[in-house]
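Every protein chain but one is kept in place in this view of the complex.
We call the chains A and B, going by the order they appear; numbering starts again at 1 in every chain.
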Amino acid sequence: MDEIITLDYGSGGLRTAQLIEEILVPAFRNPALEVLGDGAVLPKPESALVFSTDSFVVTPWKFPGGDIGKLAVCGTVNDVCMAGGKPLYLSLSCILEEGFCMEDFREIVASIARTAKAVGVQVVTGDTKVVERGHGDGIYLNTAGIGVLRAPGLSKDAIRPGDAVLVSGSVGCHGAAVLFARGEIPFAGSLSSDCQPLQELSAAALDAGGVRVLRDPTRGGVATTLSEFVEHSALSIELDETAIPVDPQVEAACALLGLDPLYSACEGRMLAVTAPETAEAVLQAMRRTPGGEGAVCIGRVTQSHPGHVVLRTAAGGSRLLGKLSGAQLPRIC
Amino acid sequence: MPFEEPFQHPEGIEKLLAHIAALSERTGPMRLMEVCGTHTMAIAKAGLKSLLPKTVRLLSGPGCPVCVTPSGDLDAVFALSERPHVLLASYGDLLRVPGSKRGTSLLRQRALGAKVAVVYSPMDALALAQKTPQCEVVFLGVGFETTAPGTAACILEAAEKKVPNFSVLCLLKRTEPALRALIASPDFAVDGFLCPGHVAAILGAEAFRFLPEEYGLPAVVSGFTPGDLVYSISLLVEQCAEKRPALSNTYTRVVRDAGNPAAKAMMDAVLTPCTSTWRGLGEIAGGGFAIREAYAAYDAAKKFGFSPAPAADPPGCRCSHVIRGAAAPEDCPLFGKACTPADPVGPCMVSSEGACAAAWRYRAG
Partner (left out) sequence: MCLAIPLKIRSIDGKTAVGEAAGLTQKVRVDFLPDLQIGDYVMVHAGFAIQKMTEEQAKFDLSCIEEAIHAV
């Protein structure tokens, strides 16, 4: 096999077959995939399905704490989990740019396989395309995930006044880590992405009972996700700034760049709104689960400012948190 | 951090807030202006307005460099970005600011094919020029006196290293002439100034002495933590109440009386005061910096013949009033309706430290 991806690997001919047989199938090996049909035939599920998809264009493809492959599994698996599903199957589409290093592709595929195995999902179907040099950014991935519904009725409409707002750990790490890895800002640090699958954490929270809604605060961060929970509703969320965990390095990075950690993306954190009477149990369950050790309650659902998220600041003041209005840009002002 | 942490929430700061309320109730309403956008942001972020009595009104002055850059300048910057081989290097702050036509911005120019890079420091722009000799790298030098010395140092280094494909579009502004113009404007109604701590780090606290001495206006040079701000506001309120205008410096850990002489010397070596147009304040003699003739080779205005046309603000937009403190963001008919951070009309809504954006994003809860 060549040391770089050429257009031939997307031709559908011999080289495409080589890519599939030498890299992809050995990595993901399972009966549904190995038939290599136009689609995977899957056994009849025991309950309703959860179906989600996500695309991954992260630059650089490798960053401290993860890579585009791990992200592509976590991203979709986490969406299925947040919708109350137990993820079972993934599809994988790769869009490769001509000239992409074959060794890097192998590394990414290995990362996908490793993460999928850890989560217990199978990659059962997929596709590979190659675009001309200059028409892509090395590699783009798309995954779609199917899971069975284990917790029906999760919805922001289920939120009630008095509910507790929990977060599974410190916020904003992924966004800050990727910004650093990009090398466009003149800082160095040991910041690591929080990228991780949430299937165990979500299962633990759901088993503890009383969960109204789950969401992983990816793009737009915690502030945007919570705003979406209450917008157009008669409810508000009151957050306690001092309770929100922020890694000191993320805090410093955001201060340096004039960014707000509450709007910085997480890729392995979970926000849970729970009934007040089960909040403590959910919190304990999360803390006992790997990846949820830092879970805390950061706020309450109220009716004081319908449709808004209110932050009680460390200084004792208060202000509203809106949705992110555009990508955060490093600023000097 | 010993310089910020203890100032975040000093014990008993509530007492100072109560003191402010009691004083201002006795003396009647007062209007204080912060002339630094970073103060605007810090006040909003800490939710300080919700802690202050209604009688103490904080107004945001012309302290956001991108907000005071006239829309005509931005139109000319967009035109510059369309020239072949030109790569514009800009602070992130400037990327969303519209020109005279709604919807225009550097982000849009980039989407349409212009080469626009976000940099954190002018030195990054110079490095970019050295890395891409095939491009004419133009650094968009916005900012006030805090930013000017670094911009000057960068021009000096470009001259030293003879980087032929690097130049600076100097849009730097000078604080003092703008404050004087503001005070002279017919609708001026401010009782005291919260002075910009980082401008003062360069120029010195003394640079603001003209406010109490010539205009009888209280002036407090302040830091940016909630503790700094509440204390500084309390001093302003005291001075107003006692009719005893003075210059105070509550940020001595960064601001010396004479500022930073080395930085001032470098600024003076490369830059010279010039007449400059401020959005909201108009043409101000000495209101900006130009690059000295000796460094003309690195002056993008000369290299590319930058000649912005005067342009009107968008219809209905009251940014120019907001910048003067003559209107609050909420007084603008467009605020929160036709003009939001997601779809901004004027610069004060675009810039993250603009008065309107801060007022919208950090609406008091």
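Keep in mind that, in the parts below, a contact is a pair of C-beta atoms (placed from the backbone, for glycine too) under 8 Å apart; a residue touches a chain by one contact, two chains touch by 3 or more.
Not measured: the values here are computed from a predicted model.
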item: Residue, one of B:194, B:266 or B:349, that touches the chain absent here; value: B:266
item: Residue touching the undisplayed chain, where the options are B:18, B:112, B:285 or B:312; value: B:18
item: Sole residue of B:24, B:50, B:81 or B:234 that reaches the chain not shown, by the stated touch rule; value: B:234
item: Among B:153, B:219 or B:334, residue touching the chain not depicted; value: B:153
item: Residue, one of B:91, B:166, B:289 or B:360, that touches the chain absent here; value: B:91
item: On subunit A, residues whose C-beta touches the chain left out of the figure; value: 186-191, 248-249, 251-253, 255-256, 258, 331-333
item: Contact set of subunit B toward the excluded chain (per top definition); value: 1-4, 6-7, 10-13, 15-16, 18-19, 36-38, 63-65, 91, 120-124, 143-144, 146-147, 149-150, 153, 196, 198-199, 201-202, 223, 227-228, 231, 234-235, 250-256, 260, 262-263, 266, 353
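As a convention for this text, only the chains that are shown with their structure count from here on.
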item: Footprint of subunit A on subunit B - complex, ascending; value: 8-9, 13-14, 37-38, 41, 44-51, 64-66, 91-93, 95-96, 118, 120-121, 124, 143, 147, 226, 230, 340-342, 351-353, 360-365
item: Subunit B partner contacts - residues on subunit A that touch it in the complex; value: 184-186, 238, 257-258, 305, 308, 310-320, 322, 325-326, 329-333
